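As you look at this complex, bear in mind that one protein chain is not there, while each of the others sits in place.
The letters A and B name the chains in turn, as written, and every chain counts its residues from 1.
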Amino acid sequence: MQALKYARASSVDEAVQLLRDGGPTARVLAGGTDVIVLARERRRKIELFVDVKHIDELNSLSYDPSAGLTVGAATPLYRVYGDADVVRHYPAIAESAHVIGGTAIQGRASLGGNLANSSPAADSIPAQIALSGTVTIAGPGGRRQVAIADFCTGPGQNVLQPGEILVSLHFPHPAAHSGQAWERFIPRNEMDIAVTNACTYLVLNGDTVTDARIVIGAVAPTALLVADAAKALIGKPLTEETIKAAGEASKAAARPIDDMRGSIKQRKHLSAVLTERTIRRAAERARG
Amino acid sequence: MTMTNTFVLHAIINGEEREFLADQRDSLLEALRERAGIRGPKEGCNNGNCGACSVLLDGRLVNSCLVMAAEVEGAEITTVEGIATPEGLDPIQQAFLEEAALQCGICTPGFIVATRALLEENPHPTEEEARFWLAGNLCRCTGYDKIIRAVLKAADQKGS
Partner (left out) sequence: MVATDKPAYRVVGTRPIRPDGTDKVTGRAAFGADIKLEGMLYGAILRSPHAHARVRRIDTSKAEALPGVFAVATNADFPRVESGSLNIGEGTANPVWLIDNLLAGEKVLYHGHAVAAVAAVDQHVAEDALQLIDVEYEVLPAVVDVREAMLDTAPILHDDLRTAVRAAGVPAAPDRPTNIALHMRLEKGDLEAGFADADVVIEREYETSMFHQGYIEPQNGSAWWDQDDNITIWTSVQGSFNTRDQLAAVLKVDPSRIKVVPMEIGGGFGGKNPIYLEPVAAILSRKSKRPVKMWMSRDAVFLATGPTSATYSRVKIGAKRDGTFTAASAYLAFEAGAYPGSPVGAGAQCAFAPYSIPNQTVDGFDVVVNGPKTAAYRAPGAPAAAYAVEATINELAEMLQMDPMDVRLKNASREGTTNAVGAPWPTIGAEAVMQAVKNHPHYTSELQGEDVGRGVALGFWFNGGMESSGTASVQADGRVSLILGTVDIGGSRASMAMQLAEVLGLTMDDVNPHVVDSDSVGYNATTGGSRVTFQGGWVMHDLGMAIRQQMQARAAAMWDVSPDDVEYHDGYIAGPNEVSGTPRRLSFKEMAAKLPATGGLITVSATSRRNTQGPAFAGHIVDLKVDRETGKVQILRYTAVQDVGTAIHPSYVEGQIQGGAVQGIGMALSEEYVYDDQGHLRNASFLDYRMPVANDLPMIDVQMVEVPNPGHPFGVRGVGEVPIVPPQAAIRNALKDAIGVNFYRTPVSPRVILDELLPKD
């Protein structure tokens, strides 16, 4: 571990102050499951950890049918997938949160951490985007809201400015007759980084899809909201053909790299497979 | 470059109030093992992929290699050393012995702590649920068969 100090913030303002004073080598510590490894392996220069998970607002979870779901940026994943309202109304979030790392990781890791880490393969980000999430950011200049679809800008890169922290993530209540599903492909059954992942949110009116958001991950520098995949469904009855067309649209949109975790061919193919699978499961849920 | 970064850490470890010197650079695993003399949690990978360092932090299963020591000020920590009671072994430990669920024993502390967490949350797991919960704990000796049998047996015995 490189030489660093630890500070615990008790308010958002204090966290922002600590980060600003600490400069570029100060880092937010929430669940720590990514950033502690970065610091230990000296992959980033880190001289100060600012622990934000003792700030009430960052460690909260609230739901009501009109306001939707608000999750503190540092709320651990086990509380997210263990919450009955999340499981009922936001199953795609629950599904993704339930398989990030193993059980012990889920005792610490958070949706906010997964987002701020901004890995192209992050498991929860496709669900966060598909469910039209927004994130509240606090910084020296006050607070701002950003659509999660616009948050990540590249591998490990995002719109956070110096001194800014994530406060909470917000998800509107899903529409009536909507359904959602998240899936990933990994070589083992747990403890792997996604080769590809995908999330579908759709709304049905009878058999016809009236709205859809389809997101694929690990196939581009950031998770991709695939407009063409949604277009292939919207306004049409859901059939094997439209599902296939959406899958093909995802495959066409994917622009993955070849690395030891997956090949271009494999990832493009899986983009289609997972898109189709999540559409089918989302539709099942929409039909209730 | 070398900083004197020590601080006094207070924590309740296995039910006992402890205070000891730690370094701000220490992970909880390092502080437990090298500073507090609690060596049940093992270092297998130091990046959260093997579960050998599993402990309960305020009742929640975590990898102690992915927790900074400074974070646990005032917290309650349970390691494998805190699973048995003065009256004897916990049914989980007894089941691991009876089912021959360990060979070399290096992963055993992590599995026992993780099983304790599992049975507290889900006292009667199915085989599939037990396997999923324990997927973050690697064992290279047993192929998991006897471990899973021990977990299910412990669940039965705790329930009755």
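Throughout what follows, contacts are C-beta pairs under 8 Å (C-beta built on N, C-alpha and C of every residue); 3 or more make two chains touch, one makes a residue touch a chain.
No experiment lies behind these values; they were computed from the predicted model shown.
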Next on the checklist: With touch defined as in the header, list the contact partners of the absent chain among those displayed.
Outcome noted: A, B
Checklist entry - So which of B:Leu28, B:Ile77, B:Leu119 or B:Leu138 would be touching the chain we can't see? => result B:Leu138
Checklist outcome for this item: Absent-chain interface residues of subunit B come out as 1-2, 23, 25-26, 30, 33-34, 37, 39-47, 49-50, 52, 79-81, 83-84, 89, 93, 96-100, 102-109, 112, 127-128, 130-132, 134-149
Checklist entry - Which subunit A residues touch the hidden chain? => result 1-3, 42, 185, 187-193, 195, 260-263, 265-266, 269-270, 273
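Everything that follows uses one rule, which is that only the chains that are shown with their structure count from here on.
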Next on the checklist: I'd like the Å distance between the centres of subunit A and subunit B, where a centre is the mean of that chain's Cα atoms.
Outcome noted: 29
Checklist entry - If you look only at subunit A, which of its residues touch subunit B in the complex? => result 1-6, 8, 29, 31-33, 36-37, 40-41, 49, 51, 76, 78, 101-105, 107-108, 189-191
Item to check | In the complex with subunit A, residue positions of subunit B that touch it | outcome: 1-3, 5, 24-27, 46-49, 51, 54, 57, 60-63, 65-68, 70-71, 73, 114, 117-118, 132-137
